[in-house]
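A single protein chain has been omitted; all remaining protein chains appear in their positions.
Letters A and B mark the chains in the order given here, with residues in each chain numbered from 1 onward.
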Amino acid sequence: MKDQRLKIVNYSLLLIFLALLIYASLGLSPRGDLNSWVNREESAAHSPNAATYYIRHAYHDTHSPNMVTAILADYRGYDTLGEETVILTAGIICFLLLRRERRKTKNSKNKEIKAEK
Amino acid sequence: MKEAENNPIVSLIASIVSPFIMLFGLYVIFHGHYSPGGGFQGGTLLAASIILIRLAHSSHTGQLQFPAKLGTPLGSLGVLIYYGTGLAALWWGGQFLNYAFLPLAEEISLRRSWGILLVEIGVGLAVMAILVSIFDDLLEEEDHD
Partner (left out) sequence: MIEFFLGHYAYWFVLILLVIGLYGMIIKHNLVKKVIGLSIFQVAIILFFIASSTKWEATVPVLANHHEKIQAAAYINPLPHTLMLTAIVVGVATSGVSFALLILTYRRYKTLNETELLKRMSEEDAE
């Protein structure tokens, strides 16, 4: 009974979440609109818009026609540095979690064998 | 890893395809300036070619190609290449990660281009090594159970 009620609450929460999201999406500018804030020449604070600036200046600044690479490694190099550190941290966490556990189980197995003897 | 029955067709096709995937990964890293690509995508392709060999052959063959203990050192080396590029710019009198101060070429834009290439190599190396090492770690325990 209690599980049933919890299930109803969960599903209704999901539906309310979907309704809220769709309501929020009605306020977005349509896809591909050149007049939406992300695609304008000037941002809301009257500074040059980042994306448009990158498109105009990427080749002149970095001599690489691929703007994504230019942004990734040059304009936003700090960002990529952080992401790469996150990847290294994830790898090291996997290493530490699983390798240390293996040594432990080996020791416990040895102990079990000794105890049996 | 569990020793599956080695299907000869699967191992043969994997052996043939894997070097081409690796070559394509290198192409994606080094041609990232001129076509869609870069360190992250190329590193993932390199990792895919190594993991393909590990899946298709016995774990022993995969270890011969890329030993599991190399994963973390190579990943750290990739991150160090990235930090080293930034610190080299600092050394030659600029700001951290400002490639315009690296004495690699005459023009400023070409210097930035070389700096991007160095950074992408570091990213590709780190991503490849870390993905392979995560794969190895997740399958580590199987033969002991």
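General remarks:
Note that contacts are C-beta pairs under 8 Å (C-beta built on N, C-alpha and C of every residue); 3 or more make two chains touch, one makes a residue touch a chain.
On a predicted model such as this, the values are computed, not experimentally measured, just so you know.
Here the missing chain is touched by one residue of B:S11, B:T44 or B:S76, and it is B:T44. In the full complex, chain B makes contact with the omitted chain through residues 34-36, 38, 40-41, 43-44, 127, 130-131, 134, 137-138, 141. With the whole complex as reference, residues 7, 10-11, 13-14, 17-18, 21-22, 25-26, 28-34, 38-39, 41, 50-52, 54-56, 58-59, 65-68, 71-72, 76, 79-80, 83, 86-87, 90-91, 93-94, 97-98, 101, 105 of chain A touch the missing chain.
Following the convention adopted for this analysis, only the chains that are shown with their structure count from here on.
The touching residues of chain B, counted against chain A in their complex, run 32-40, 71-72, 75-76, 78-79, 82-83, 86, 97, 99, 107, 109-110, 112-113, 115-116, 119-120, 122-123, 126-127, 129-130, 133-134, 137-138, 140-141, 144. The part of chain A that touches chain B in the complex is made up of residues 60-66, 68-70, 72-74, 77-78, 80-81, 84-85, 87-88, 90-92, 94-95, 97-99, 101-102, 105-106.
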